[in-house]
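A single protein chain has been removed from this complex, and every other one stays in its place.
Chain naming follows the written order as A and B, and within any one chain the residues start at number 1.
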Amino acid sequence: MPVISLLTDFGLKDPYAGIMKGVILSICPGTPIIDITHLISPQDVHEAAYVLSVAYPYFPQDTIHVAVVDPGVGSGRKIAAVKTEAGVFIAPDNGLLNLVLEEQKVLAAFSLENPDIFIHPVSRTFHGRDIFAPAAARLACGMEMEMFGAPLDTESLVRLDFGSPPEVDEIGVIRGSVITADRFGNLVSNIRQSHIKEAFGEGISFGQQVCIRAGGRIIRGLSDSYNCVPKGELLAIIGSSNRLEISVNAGNAEKQLKLGRKDRVEVYLCREPEK
Amino acid sequence: MPVISLLTDFGLKDPYAGIMKGVILSICPGTPIIDITHLISPQDVHEAAYVLSVAYPYFPQDTIHVAVVDPGVGSGRKIAAVKTEAGVFIAPDNGLLNLVLEEQKVLAAFSLENPDIFIHPVSRTFHGRDIFAPAAARLACGMEMEMFGAPLDTESLVRLDFGSPPEVDEIGVIRGSVITADRFGNLVSNIRQSHIKEAFGEGISFGQQVCIRAGGRIIRGLSDSYNCVPKGELLAIIGSSNRLEISVNAGNAEKQLKLGRKDRVEVYLCREPEK
Partner (left out) sequence: MPVISLLTDFGLKDPYAGIMKGVILSICPGTPIIDITHLISPQDVHEAAYVLSVAYPYFPQDTIHVAVVDPGVGSGRKIAAVKTEAGVFIAPDNGLLNLVLEEQKVLAAFSLENPDIFIHPVSRTFHGRDIFAPAAARLACGMEMEMFGAPLDTESLVRLDFGSPPEVDEIGVIRGSVITADRFGNLVSNIRQSHIKEAFGEGISFGQQVCIRAGGRIIRGLSDSYNCVPKGELLAIIGSSNRLEISVNAGNAEKQLKLGRKDRVEVYLCREPEK
């Protein structure tokens, strides 16, 4: 039986996440349900997209990921159900799936719109309960996704602006940008370890030869851990999501650099002589 | 195997909810356990009663709902175990089950008092672990509720004052009251959509013909969504629990109207001409 994962901004005080689980187990008893988080900042679709992209690779490949951060609930926004080799994803068509779909090939996609699948009456404000949870539960118990509604062209889905994807310019500089800051103030960029290896080769000693520029500052080399630099100093590190992150040892890079989403981050082979 | 749901004010930092789950799985391995919430405001039985009443209808009908908001722990308060067509409810006799029992017919009810069911030694302060969890687990694994103790007359249970249940007076005004305010400041009343339909008929256009009076203000019509009125303005809406709620678009009705639990809310066919 596939796992259903839940990612929402519903919080943990109200019973909303628990109610979604009640609905799932009413329709498909025995389904394992795992919370990714219910503490996405309210209505922050960018954050939700990032958190989902970090988490999904570690789930079983037939997991049904349900992500409900949905400022457009009650409006005419579509709901997308997308099948990939890394699982099924059900989310509002508001950009929440952008980062996943950058990484995963779409095997099938449908618009979730068949009222036979919903719980009735469908409320105006709680589609997590009335639409998302029953759809995921029916899939888990064997319904074919074709039943959800019309096929969906995932190219037509809403695209969030996470800044441009990283590009390598003519002089060999990787130009990426900040996706999000985590609660420790670490700035997560959209530059992956694989981008750096592709640009500069596997064999390079990143720790010494790569320079990172962000917020007018230059960081020389990648650190192995936060405490490789003195407290309060900037460092660059490949974080647990394999993305380049900019941090301050025992400090807050977001505040120190005054950077945020979409601000520029660059990586290049150091030309400056090491001091 | 039936689901066990948990609703407490134990918080999520301390291990208390986890310990209850350990007890349940020790006694009845494989039981699915779902958290409704553990963040009920400490000792707020009114809030617990409301949250339970909103959540239980979405769980499987053989669910065992365990609700432990229990300021009287260690005193002589009884513990009620009540079987209904919507599941079993185990809670202290402090009013926590009032709203559920307004809606559900009691099939059987017992006082949970048989020490053979408890974990010993029974602590003075943690009956969730020593009494509630083992009782629920034994039920889940097939014990008959008759084993719990003496039959209980649910008419004799402690009644919380949620304000009077809604009544329709001689001139056709539904008089209800506020049950609770949620964390967004929405005022949830005890007037259900069904009360309005019974009083005024199925066919009526609520959006235009119904007026709501609360806190000295009159709201004309029911809104379909929060943003049907300008920001900062009052509206009335049927919330996701099918109760009449009073809200402020992008604001806080509780603060704006200075209303709280038991304050009066009235619904009637508008006599005022629409402006």
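Some points to look at:
Operating definition for what follows: contacts are C-beta pairs under 8 Å (C-beta built on N, C-alpha and C of every residue); 3 or more make two chains touch, one makes a residue touch a chain.
Since the structure is predicted, the reported quantities are computational estimates derived from the model, not experimental observations.
If you put the hidden chain back, the residue from A:P32, A:P151 or A:G172 that touches it is A:P32.
Set against the missing chain, the residues B:F110, B:F126 or B:F162 yield one that touches it, B:F126.
For subunit A, the residues touching the absent chain in the complete assembly are 3, 5, 7, 12, 32, 34-39, 51, 54-56, 58-61, 63, 182-183, 224-225, 237, 239-240. Although one chain is not displayed, its contacts with subunit B can still be listed: residues 11-15, 17-19, 21-23, 25-26, 29-30, 33, 74, 123-126, 129.
Throughout what follows, only the chains that are shown with their structure count from here on.
Chain centres here are Cα averages; for subunit A and subunit B they lie 35 Å apart.
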